[in-house]
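Worksheet for the structure shown next.
What you see is the complex with one protein chain gone and the rest in place.
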Amino acid sequence: MNKKAQFETSHELIIWIPRIIALVIVAGIVFFLITLPVKQSFEIDKLQETILRQRFLYSENCLAHNDGKVNSGIIDKSKFNQKNLDKCFEANDKIGVNLNLITDKIETINLNQKIAEKLDFCFDKKHFTCTNYTYYVLIQDEKKLESGLLNVAMIKIK
Amino acid sequence: MKKGESAITFVFSLIFLAIVITIFYALFLLSSVNKANFSINQVSLSDVNINLINYLRTPLNTTTVYDLMINSYYNNDYRELETLSENIFNRVYDNERCPLWNIKGEINNEKFFEFESKFDARKYTLSQNPRNFLRIFTDDYLATRSSSFDIVFPDNKKAKITLLEGCVE
Amino acid sequence: MHKKGDLLIEKQLIFAFYLILAVVVYFMIGSIASERSYFEDYFVRDLGLTIDMLHNSPGKVSIEYHGLSNFNLVTKENFVEVRSSKNIPKIYAFTRDKNYVQLDYNFNFLNDTLKIKKDKAIYLEMVKK
Partner (left out) sequence: MNKKAIFMPLLSFFVLIILTYSYYELVVKDVEDKSSTIGLNQAELVNAYNKGIENEFNAEKAVSHSLNSAINEFSKNGGVNGKCNNLWKFNSDCEPDLEKNFINVFTNELLKYGYDAKEIKINDNSITIILNDFTYKKELKNFNLEYSLPIAVRKELDIDLNKLNSLKDQVKKCLEEGKPLNTCTNEKTEVQENLMVFSIENNKNILIYTEKIETKKPVFVFKINTRDTGIKRETVF
């Protein structure tokens, strides 16, 4: 009789082990699924960067040319300098910007240099949020209006 | 027979669980990605707007691309406009990151010109609809954004000019 | 008889286990859902993004946030802070344009309306209900 009881106990174990394993795995997956919407809806860094990069083109304090009215998208060449951009875009210690104004030559300005230098680490999506966009712009240089590109690369430490 | 029945139940339960979890994984992922992307998409349409308005304002000797567009429409000859549009947009959208651009003009919903990049659709998943189910299976999908302007044409006509861009996200 | 008895107990144990699990999961989901919709978390972000967006405006803007529950709003230098009695304060750092007059406000909202105007500068104003 004792052998039979031992046999039954080990048989019970054989049945319950896979069940417990299945339960643990399923519980883990369910918990992961539930937290997905939560993580995403607090992720506003990309939205913030999209809004911030547009300031360079929409705001007359930044680059927008003003001839009595604000011409969003037309860059006043005299405004593309470090001093003016640092003033109109006071980046906090988490955000860095790299601006490239491309005509027949390339002019580069970095805002918050310390952070802008980390743009090479944008592959690390866990710690950095990066955005990059190239605008087709018109550049007003005294009397002359020429076309060019403005690339805005932005990085934010999460 | 009973022992067999217990194993079958176990396997069938696992199969059922796998199906349920996969479906809800897709649902949860799509819902969370769509919401955040929807507002980013809306705000980033403004970037396309800047490219479109500057395309129309691009200077051409004493006139602009807008004037060339009108002349092309009245003369029904779009060759110069096409060449110019390609020069501009192939420069703005580098083939690597943004392989797709398309610009078209419509008057009273009738297209009067359309130009686009030399784009191989088979290489990318086009996610026109943010709820595109395929998005969860491919890392590399093409996020398309488009923006339109209803602009004044002579004789008080209105032309809808639409610029669409497709960039790898 | 004895074997039938064991089976019954096991079934009851399994049912009890699932019942307890159900209650635990129910409250867990409820807390996730409610924790996420804390007003401060939403409002500080939305207001901060709006202030960033106002800096882009070529024209004049007038905005109203109404139906705001009880909280304290502070704006200073380059951040917005929203604090309600029961929770820790939430902060959003916006990107300042130093051409504009610095924002320096401290409001206590009791279901009032927040008015924001942008013309040559950005102004905030609390409108009592």
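Note that the chains are named A, B and C in the order they appear, and that numbering of residues resets to 1 at the start of each chain.
Convention: contacts are C-beta pairs under 8 Å (C-beta built on N, C-alpha and C of every residue); 3 or more make two chains touch, one makes a residue touch a chain.
Computed from a predicted structure; not experimentally measured.
Chemist: Tell me the shown chains the invisible chain touches, ordered by label.
Modeler: A, B, C
Chemist: Using the touch rule from the top, list residues of chain C that touch the missing partner.
Modeler: The list for chain C reads 3, 7, 10-11, 14-15, 18, 21-22, 25-26, 29-30, 32-33, 36-37, 39, 41-43, 45-46, 49-50, 53-54, 56-68.
Chemist: Over the whole complex, note the residues of chain B touching the chain we left out.
Modeler: 2-3, 5-6, 9-10, 12-14, 16-17, 20-21, 24, 27-28, 31-32, 35-36, 38-40, 42-43, 45-46, 49, 53, 56-57, 66, 70-71, 74-75, 147, 149-152, 154-156
Chemist: Mind listing the chain A residues that contact the chain we can't see here?
Modeler: Touch set of chain A with respect to the missing chain: 8, 11, 15, 19, 22-23, 26, 30, 33-34, 37-38, 41-42, 44, 47, 51, 54, 58, 68-69, 72-73.
The rule is simple: only the chains that are shown with their structure count from here on.
Chemist: How many Å are there between the centre of chain B and the centre of chain C, using C-alpha atoms for each centre?
Modeler: 33
Chemist: So what's the Cα centroid distance for chain A and chain B, whole Å?
Modeler: 20
Chemist: Looking at the complex, which residues from chain A come into contact with chain C?
Modeler: 30, 34-35, 38, 41-42, 44, 47-48, 51-52, 54-55, 58-62, 64, 70, 72, 87-92, 94-95
Chemist: Give every residue of chain A touching chain B within the complex, in rising order.
Modeler: For chain A paired with chain B, touching residues are 15, 18-19, 22, 26, 29-30, 33-34, 36-37, 39-41, 43-44, 46-47, 50-51, 53-54, 57-58, 72-74, 132-138, 145-147, 149.
Chemist: Sort out for me which residues of chain C touch chain A in the complex.
Modeler: 25, 28-29, 32, 36, 41, 45, 49, 52-53, 55-59, 78, 93, 95-100
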